[in-house]
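So, chain A:
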Amino acid sequence: MFRDAALVAGKDLRLELRSRVGVAQVAPFALLMLILFAFALDPDRAVLQRATAGLYWVAVLFSALLAIQRAFAVESDEGVRDALRLSGLDPAGIFLGKVAAIAIQLLVLEVLLLGGVVVLYNAEPSGFALLVPTCLSATLGLAAAGCIYGVLAAGLRVKETILPLLLLPVLAPVLIAATQAFEAALGGATGEGWRWLGLLLVFAAAYVALGFGTFGLLLEES
Partner candidate 1 sequence: MSVVLLVAQVSRATEDRGFQWALVLACWASVVVALAALVVRTVQRGRKLAAQVPEEQRRWM
Partner candidate 2 sequence: MVASTSSPGTRILGVAVGAGLAVLLLFALVLSPADAVQEETVRMFYVHVPTALIAFTAFFVTVGASVGYLVRRTEWWDIVAGASAEMGAVLLVATLVSGALWGRVTWGVYWTWDARLTLTALLFVLVLGYLAVRRLPLERGQRSRVSAVVGLLLAPTTIACHYATTWWRTLHQSQTVTTTDAKLDGLMLFTFALGMIVFGLLYGWLMIHRFRILWLENRVEDLSLDAAIADRLREAQPDAPRTSPTLTGSGIPGATG
């Protein structure tokens, strides 16, 4: 199963490296969001600074939507998904591979966005002991839930509109927890943040497990 996962992940990442959609489109979109937030909220720095954690994760969330749709769109060409189904690869392995590929792309994006908020919102990066695990676990949860709903939506004609409707409410706990953990980390008082990290880890574990169970069924249906 892990070999299958590595195969799928490698394929997706290589596709990404060659097409550079993530670099050329998703990353600029994320930065654009940060900029737009600055326009929408008072240029008075205080508001942006207070809201930094929340704005950061909202930007990550919407960028993740793009990344997930892209990850499944690459297979929507004729027969590619059939080929995947018939390939004999373990569905759980395909799931893990896709999750890994999306997660890696998102992590790169998050590092970039972190730089963005440091520069644009005057954020002071601190509390890395909390910050890094938060990013990792939140990303894993995002990618896992995203893969489940992504494959579900992938075969539908209305995929662009149904995916956000299904996925965003599911990701609300991630948004809440990641924002709180970030605020704790950036604010210097990391005590409270660990509890939120725990929630993120549980969420990630739950959705990876659910993905294992349901991905095969959903792949058949899409």
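By definition in this document, a residue touches a chain if its C-beta (ideal position, glycine included) is under 8 Å from a C-beta of that chain, and two chains touch if they have at least 3 such contacts; residues count from 1.
Keep in mind how these were chosen: all candidates are chains of the complex that A comes from, given by their letters.
A quick note: this is a predicted structure, and the numbers were derived from the prediction, not measured.
For chain A, the touching candidate in this complex is 2, chosen from 1 or 2.
Remark: chain A residues 148, 152, 156-158, 162, 165-166, 169-170, 172-173, 176-177, 180, 195-196, 199, 202-203, 206-207, 210, 214, 217-218, 221 touch candidate 2 in the complex.
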